[in-house]
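Quick one: the structure is below, and I'll ask about it shortly.
So, chain A:
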Amino acid sequence: MSTTPNIVLHAADVFKNFGGLRALSDIDLQIEEGKTHAIIGPNGAGKSTLLNVIIGRIPPTSGAVIFDGTVLTGKAPHEINQLGISRVFQTPEIFADLSVLHNVMAPAFARRDGAFKLSMFRTTSREDEIRAEAEHLLQDFGMWERRHDHAGALSRGDKRRLELCMCLIQHPRLLLLDEPTAGMSRHDTNTTIDLLKKIKSRGMTKVIIEHDMHVVFSLADKISVLAQGRIIAQGLPEDIRVNPDVKKAYLGGHSE
Partner candidate 1 sequence: NEFCNSPEKTGKIIFGFNVPQTGSYAEEGLEQLKAYELAVKHINEGGGMLETLKPLSLKGNGVLGKKVEFVSGDTQTNTDAARDGARRMIERDGAVMVTGSVTSGEAIAVQSLCQEKGVIYMAGLTHSNDTTGKDKRRYGFRHFFNAYQSGVAIAPHLANAYGKDRRAYHLTADYTWGWTQEESIKAATEALGWETVATVRTPLGLGDYSQYLTPVLNSGADVLILNHYGHDMVNSLPQAVQFGLRDRQANGKDFQIVVPMFSELMAVGAGEAVKGIIGTSNWHWALEDAGTQAFTKAYGEAYGVPPSQAAHTGYVQAILYADAVERAGTFYPPEVIKALEGHEFDGVGIGPTLYRDSDHQCFKDVLVVQGNDNPTSKFDVLNVIGKATRDEVTYDPSIFGGELGPYEPNQC
Partner candidate 2 sequence: MSSDVFFELRDVHAYYGESYIVQGVSMKVNKGEVLALLGRNGAGKTSTLRTIARADNPGMTRGEIWLEGQPVHAMKSWQASQAGIQLVPEDRRIIPGMTVEENLILSQVAPNKGWSLEQIYSHFPRLAERRQQEGVTLSGGEQQMLAVARALAREVKLLLLDEPYEGLAPVIVEEIEHIVQDIKKSGITTIIVEQNAVAALKMADRAVILDTGELAFEGSAAELLADAELRNRYLAI
């Protein structure tokens, strides 16, 4: 590991107002390459909003987001994804009408073919490489048996894992996870933690939002704490765990 960490994503002086509500103010966040960066904070602190600003879902009121030297602000969401940023949403966004397998294959086409390609004379089922990769991922997540089911019929925990597969198959440089294990059983949460650790060893950068401290402390290299739109603390997990402000605003008696 080099001594000067490479900053892959930089949110610089980001403000976001919803009408009168200040959802984000003066956010300055730097994400180091290859690290897992957790963002925690009370409900309504602005965590999801921050991710939305990064992926271009909502424009910031002021400030900018820079990804690997490219200014993301003003770019369309699909362009931002094409640069290598994928996101898991807080409420699962999957293709409910498609089979589980196709759910995972579709993002792989976006990665390979770019934002648009009129590939009307190729055949999906003959894209062996992509298919194999998708099946492999599903196997890792224990969903291979259900690959031909409609994704809409999955339970909520399964939907979350499916969405994670859809992001992972894109090999993003930066993966944004908004409560990836919410509603997952303890067993599946543990599997997911293992998987996310495995990816980390492959050098993918991750930003993770979680309320489950077990997950946060198992995965995070660094933690930022957001409250009322501001970063109130930032640092290594051990420091955050004992930070009195954080305890009061967020952890309560649950710091375990």
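A quick word on the picks: all candidates are chains of the complex that A comes from, given by their letters.
The definition used in the following text is that a contact is a pair of C-beta atoms (placed from the backbone, for glycine too) under 8 Å apart; a residue touches a chain by one contact, two chains touch by 3 or more; residues count from 1.
Computed from a predicted model, the values in this text were never measured in an experiment.
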- Query: Pick from 1 or 2: which one touches chain A in this complex?
  - Reply: 2
- Note on the structure: chain A residues touching candidate 2 in their complex are 40-45, 90-91, 153-158, 179, 182-190, 211, 213, 249-255
